[in-house]
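Would you mind keeping the following structure in view while I ask a few things?
A single protein chain has been omitted from the complex, and every remaining protein chain is retained in its original position.
Up next is subunit A:
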Amino acid sequence: MTSAAEQAADRKARRAGWLLSAPALFLLIIAASGPLIIILIYSFLEPGKYGNVEWVFSTDAWVGILYSRDIFDGTYKLADAHLSIFWRSVKLSLYTTLFAFVFGFPTAWFIATRSPRMRTALLFLITIPFWTNLLVRTFAINQIIRNEGVLNTFLLWIGVIDDPIQLIYTDFAVFLGMTYVYLPLMVLPLFAAFDRFDMRLLEAGYDLYASRWQVLRKIVFPVVKPGVIAGSILVFIPSMGAFVTPRILGGGRNMMIGNFIDLQFGAGRNWPLGAALSVTLLVIVAVALAVYVRFANRDNGHG
């Protein structure tokens, strides 16, 4: 039973809530969410000769994502270059997520099983790289793996190799760099999951003669699954949208979607294609997020 007075108070509180949120919403609409609509519009226009667009409706950009038109006979065929960039983005992002998990899982477990003081210290050690400039961290990897870098110099010096190994400007370099910069994003949610994990469950498992592997697979993993999914999504999304890391470690040829978008707005002079690629990237991210929300809710539902 709510009285008229209570309802009025409720309305007033709600209005105050909107008013207080208004400045933040305004800023976000003009400089974050709103411009995304422009991207959608631009993806349906024709490219201008010197960049920008002609205001003529066209679906060429969307067709152009997957197909390229033969300039001689006008037939369409699959654009291999575009497909290979998409494939590289998906492949490297999945590898990055997988390896971040392989290294992040034991690390988070290790942190969660220390004494409280040690735990705080170790968490701090994970947080520092997380907040350190992404460009700086990518640059640090660049300095190690480039031809005149520490690794090659060392290997040449001890005589294992005669010529520098070409590591930089390869897919492997991009994968290595992304795993390095995004690893903390896997460790932190996994730690949060382990932190809530009831260690008595382990005891129960061992009492019932479970092996360590069985305990890990049948007890630990199912309980912390939401943390695993959260960490994986947190690593996968920025990997798909990566721009700086592939640019510094992949060079000009080993592009990912982010660099391909950049190219369309620069030397490629095809803004509509760049816009269509941006919308595609947004959709991929949205699907990943939807999967996450679904799993997270389902797991909560089962308690």
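Descriptive notes on the structure:
The criterion applied here is as follows: contacts are C-beta pairs under 8 Å (C-beta built on N, C-alpha and C of every residue); 3 or more make two chains touch, one makes a residue touch a chain; residues count from 1.
Criterion: contacts and distances are computed from a predicted model.
Its record in UniProt calls the unshown chain "Spermidine/putrescine transport system permease protein PotC", which is the match among "Amino acid ABC transporter membrane protein 1, PAAT family", "NADH-quinone oxidoreductase subunit F", "Cytochrome c oxidase subunit 1" or "Spermidine/putrescine transport system permease protein PotC".
Within the full complex, the residue among A:Ala8, A:Leu135, A:Ile161 or A:Val287 touching the omitted chain is A:Leu135. One of A:Pro47, A:Gly64, A:Pro189 or A:Pro238 touches the chain omitted from the figure, and that residue is A:Pro238.
Hidden from this view is one chain, which touches subunit A at 10, 13-14, 16-21, 23-25, 27-36, 38-39, 42, 52, 103-104, 106-107, 109-111, 113, 122, 124-129, 131-137, 139-144, 146, 148-150, 152-154, 180, 183-184, 199, 202-203, 206, 212, 216, 237-238, 240-241, 243-244, 247-248, 258, 261-262, 265, 271, 274-275, 278, 281-282, 285, 289.
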